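Left out: one protein chain. Kept in place: all the others.
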Amino acid sequence: MAELTYRAAVARGIAQEMERDPSVVFIGEDVAAAGGVFKTTEGLLERFGPDRVRDTPISEQAITGALMGAAMNGLRPIGELMFSDFLAVCWDIVANQIAKTRYMTGGQVALPLVIRTANGGGTRFGGQHSQSLESWAMAVPGLKVVAPSTPRDVVGLLAAAVRDPDPVVFFEHKKLFATKQDVPDGEIVDRLGIATVVAPGSDVTIAALAAMVPVALEAAGRLSESGVSAEVIDLRSLVPLDTRTLLESVTRTGRLVTVEENPRLCGWGAEIASIVAEEALWDLDGPIVRVTTPHIPLPAAAEMEDLAIPSADRVVDAVLRIT
Amino acid sequence: MAELTYRAAVARGIAQEMERDPSVVFIGEDVAAAGGVFKTTEGLLERFGPDRVRDTPISEQAITGALMGAAMNGLRPIGELMFSDFLAVCWDIVANQIAKTRYMTGGQVALPLVIRTANGGGTRFGGQHSQSLESWAMAVPGLKVVAPSTPRDVVGLLAAAVRDPDPVVFFEHKKLFATKQDVPDGEIVDRLGIATVVAPGSDVTIAALAAMVPVALEAAGRLSESGVSAEVIDLRSLVPLDTRTLLESVTRTGRLVTVEENPRLCGWGAEIASIVAEEALWDLDGPIVRVTTPHIPLPAAAEMEDLAIPSADRVVDAVLRIT
Amino acid sequence: MSSPSASRLSMYRDMVRARYFEQRVYDLFMEGIVKGTTHLGLGQEAVAAGFVAAMRSDDLTFCTYRGHNHTLLRGAPMAALLGEMAGRDLGICGGKGGSMHLTDVTKGAMGSYAIVGAHLPIAAGAAWAALLRGTGQVAVCFFGDGTTNIGAFHEALNLAAVWKLPVVFVCENNLYMEYTPISTVIPVEHPAADRASAYGLESLLVDGNDVDAVRTLATEVIERARRGEGPSLVEAKTYRHKGHSRADPGKYRPQEEVDAWLAYDPVKIYRARLTADGVGIDTIEAIEREAAAEVDGATEQVRNAPPPDPGTLLTDVWADGGSAWRN
Partner (left out) sequence: MSSPSASRLSMYRDMVRARYFEQRVYDLFMEGIVKGTTHLGLGQEAVAAGFVAAMRSDDLTFCTYRGHNHTLLRGAPMAALLGEMAGRDLGICGGKGGSMHLTDVTKGAMGSYAIVGAHLPIAAGAAWAALLRGTGQVAVCFFGDGTTNIGAFHEALNLAAVWKLPVVFVCENNLYMEYTPISTVIPVEHPAADRASAYGLESLLVDGNDVDAVRTLATEVIERARRGEGPSLVEAKTYRHKGHSRADPGKYRPQEEVDAWLAYDPVKIYRARLTADGVGIDTIEAIEREAAAEVDGATEQVRNAPPPDPGTLLTDVWADGGSAWRN
């Protein structure tokens, strides 16, 4: 057991899998010699050599295309997109090629690959380097979508993603890189599609993801002071989605609040709300409330960005409105 | 008044606006000399000349980038993406540049441009030429999203899109190109953000878009034979979204079924369901049901594609389940 | 190269099989049996035939929606290809792909891609895996002249060149995008060959209607790639006999141009050359008869085949065989 940052957990997770399986390779911009712009992949080049850990040109279509081709021909590649916003420059390869190929070939082609990417706001980088894009990936059939909130989960879910026989988009949250946690030694491997109840409660279910999990937990803490018992669920992966844990919780608490960092329209919170409104409507004791970033690009100025991204205050308000 | 196909309505709409405003120009692949692969833009080159109607290379990033730059410098350009699936190859320009620039520049830059694109399935083209991607655009703050269901609306909404001072993604449905309607002569201009009640009813609200509107209407017809009075709403635009018409209807009928052609997760139906579950929960007399394509890439074989895309049968079943 | 050989006859057989097959595809499209769309390579057969002849069976091909020929000649069963286009249960992708997505992984036909340019980086990736795994495979990636203007082309060529990947990029320059002449949308004469130097590569042009010439160059660049000397970019000049897709009559092309190219038909000229080189007409006609019979047989199989089982709608999104996104 040793304290590990979320940042260092990335390299540990990759190393764990590269050590185990020689077909795991890793590429991206500035990831090898420089150890990544977020220093998440330091030491990997030294440990695994330039054949398996490699710097690429600034060519995200080539990077993701290479992942796909390599996965078709016997490797289990991991690629890094420096910022999740850059999914947009290779969205065809990700959404039209990687996601659809198994189905379109009638199951002939397997694509065991992982696209890791730094996601989310709070770093004052402005609208093109701060987006929370998990819901883009969730909307595309054929992609699995993972977004850990703790260092331990980074290792366990990354291992699960690498071992998964299907393509996984793995969102690492920039705001969490510096967070720390005691993480067990030795191999850690999770299963995808298992949400965690990170705080039990009985009055309301709060569903959150990645950097919104600590926000939800803070809100739950404050709510308990006001006598409201909030259950906080860390979804951990959006595809597969653990609707069982979610529905069990909501039918018990009768209330649901989702906390999404992404802009309002068509986020994962809407999907969850629609599932509950179809499958558990009669169990609801109050409206379903979605706390999201407003439907705006993310501003750069500190005060504005903080105002835009859901805060514990806004979560508390939302819960109090329906309890 | 003359009968007009949805296909011909496109050229009429473009011509109406080019005639009126010399700053309106039009570019795309095979759109000029050949009149478009769907023959939606025939005659425009002859009428407006090669400066204003122009064929491009196969370079969707250059096409959409050119629209943006031209809009920044005094034109009101219209561009065609041959299939909406190709939004993916220029998604950065559309979602990261065009959508965010007004906000990120503090309102300095106006982008009055229209991206027209052939959307949707039912043509046995397979998974990379059949997607319904309105919800991709809806999820991006800064884009307006329009999807007409009739020839008349093609003209009126296209005119509104061209005159709109903000960027609009205009989805033309391939399955509707051959449909016909009597359309008034002379100028037609609509406003964006106004849904239409295309069939009044009192027991359930069915919200639909584009090619799903005739499907919903067919379902409503059949339901009326079983004594169920369904109100069908053609949303016409997703951004701006006419929540007033929608909420008024749902509070009156007490039931909502959405009919989406896109795959299940994070579609516009989820957004609408979440709005209703937050703002009109106590008016509901039944669960909200979303009828969608399953969360799969679209298959090519005729029987499979027909099975995948929502049918009137499936809409009828959904309504009967909650009435 | 001028004396008849088994492999030259085999290339003739390949071209004839491709020719007859696609003529039938066209007829069946007009009849409504083949559905959706088709993009025929009629007139371009020599490129696929020449390259396939130069490949090892474990080499990999990547092609476009206009990839019937390439997939067939790599060895995919004709009935399964036709069945895919017709959306039948015996389709090579179970009816899920359609005419633009023919794939037969068992034959190294690693897919037909319908978004222009996308498969170039994918082919580079497969070559990268071959290099790392030391398999000695070469990836061959076919695409059109119009494809040289899209971003993915540029990124793939650069990556392949800088990583010295065993991949051969083959531009089939048939002078047109869909309906637009390539010369109107590109500022160089040779869309691929004039761009090779941007990636530190040699400019390589070949007569794409001369199957011997194609095979010679193909052998050279494939073996170069196999030896670890990196990628090549080949431009093969050719012409499609039909329109871009479906029932497109191709009216945007000058009649003299069409006539000239129809006269310079790769199948016809190779037949004449083989005959001149001493191959007996019987041998040639036997090949043709066999090909015709194969096409007839495949057609019958497809006509009698059922549509896909409705249950397969929800299979094969994931490796577990299903499509569940929730528990």
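Letters A, B and C mark the chains in the order given here, with residues in each chain numbered from 1 onward.
Just so it is clear, a contact is a pair of C-beta atoms (placed from the backbone, for glycine too) under 8 Å apart; a residue touches a chain by one contact, two chains touch by 3 or more.
These numbers come from a predicted model, not from an experiment.
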Name every displayed chain that the left-out chain is in contact with. A, B, C
Looking beyond the chains shown, say which of A:Arg20, A:Arg47 or A:Arg124 touches the absent one. A:Arg124
Per the definition of touch given earlier, which of A:Met18, A:Val109, A:Leu133 or A:Ala308 contacts the omitted chain? A:Ala308
Can you work out which residue in A:Glu42, A:Asp55 or A:Asp283 touches the chain that's missing from view? A:Asp55
What residue numbers in chain B mark contact with the hidden partner chain? 23, 25, 51-52, 56-57, 59-75, 77, 92-93, 96-97, 101-110, 112, 141-142, 164-166, 193, 239-244
May I ask you to list the residues on chain C that touch the chain which is not drawn? 149-155, 158, 161-162, 184-188, 194-195, 197-201
State which residues belonging to chain A touch the missing partner chain. 29-30, 33-34, 37, 55-61, 85-86, 88-89, 123-129, 264-265, 294-297, 299-304, 307-308
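Everything that follows uses one rule, which is that only the chains that are shown with their structure count from here on.
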Averaging each chain's C-alpha atoms to get its centre, pick out the one most distant from chain A. C
In whole angstrom, how far does the Cα centroid of chain B sit from the Cα centroid of chain C? 35
Dist(centroid_CA(chain A), centroid_CA(chain B)) in Å evaluates to 30
Distance-wise, how many Å sit between the C-alpha centres of chain A and chain C, to the nearest whole number? 39
Indicate the residues of chain C shared as contacts by at least two other chains. 91, 95-97, 101, 113, 115, 118, 151-152, 317, 323, 325
Chain B residues touching 2+ other chains are 85-86, 88-89, 126-128, 265, 295-297, 299
